[in-house]
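One protein chain omitted, others in place.
Should a chain be cited, it is by its letter among A and B, assigned in written order, with residues numbered from 1 in that chain.
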Amino acid sequence: MKLTIQVNEGPYQHQSADTAYHFARAALEKGHEIFRIFFYHDGVNNGTRLTTPPQDDRNIVNRWSELAQAHDIDMVLCVAAAQRRGIVDEGEAERNGKDATNVAPGFRISGLGQLIEGGVESDRLIVFGD
Amino acid sequence: MAMLHLVNKSPYDTCSLNTASTIMKSGDQLLLIEDGVYGAIKSGKAAGLLNGLKVFVLGPDLAARGISEDKLANDIDVIDYAGFVDLVEANDKVQSWL
Partner (left out) sequence: MSNAKKMMYINRKAPYGTIYAWESLEVVLIGAAFEQDVSMAFMDDGVYQLTKGQDTTGIGMKNFSPTYAALGDYEVTKIYVEKESLDERGLMLDDLQHLVWEDEDEDYAEKDSIHLVSRAELADVLAGQDVLFNF
């Protein structure tokens, strides 16, 4: 199966980001292909590299970055949602006059079209949210 | 063409399980995940919503919430994340009742 996963919620606040991650890993272990993981609404907060979660708990952001690297997964943060919530890469910082960037490794910021394309090109779209 | 319905909220919190269970068509399957697993407890009023439906529940979410399998309503299959992936593959599409 070629899968697109949509994550609507941020790390820790809701279980969605965790469930999405465990689902993604299980799918990869079974040999399925993840076309894209698209983060929308507060889901874009999965892509900030500035989190410092407690040492004795899972590091959600790092976990995503590691998964993306290990399996070459395209993880996209919606640009409009990211702008609203202050998730910024180099391009966005320059365009919008911000003095810092905070995107975590393995994530890229792009448009909503990437989600639609995921729906068009994949065999299944699965949405994790609240 | 069958659909996999996902419910991740407790039936005592939101209407998602009610909506999902009343809109499901014959042949569709229901997977309870996250707080949705509370809907599978047989002593709860919401268990009645599951009658006649093909229901699965995510084992890790049951365990996290301290719900032993003997507390579940009849004919509910407990699966893991690998089983979740299989359900997605077995159905044509997935509807997340958020």
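Criterion: a contact is a pair of C-beta atoms (placed from the backbone, for glycine too) under 8 Å apart; a residue touches a chain by one contact, two chains touch by 3 or more.
What you see is a predicted model; the values in this text were computed from it and never measured.
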Check your understanding: At which residues does chain B meet the chain that is not included here?
Key -> 1, 3, 15, 19, 22-25, 93-98
Practice item. Could you please point out the chain A residues that touch the chain left off the display? Key: 6, 8, 40-41, 80-81, 111-113, 115-117, 119-120, 125, 127, 129
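We adopt the following convention: only the chains that are shown with their structure count from here on.
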Review point. So what's the Cα centroid distance for chain A and chain B, whole Å?
Key: 25
Point to revise | Complex contact set, residues of chain B against chain A | key: 6, 8-9, 33-35, 60, 80-82, 84-86, 88-89, 93-94, 96, 98
Point to revise | Touching residues on chain A, where the partner in the complex is chain B | key: 1, 3, 8, 15-16, 19, 22-23, 25-27, 29-30, 32, 124-130
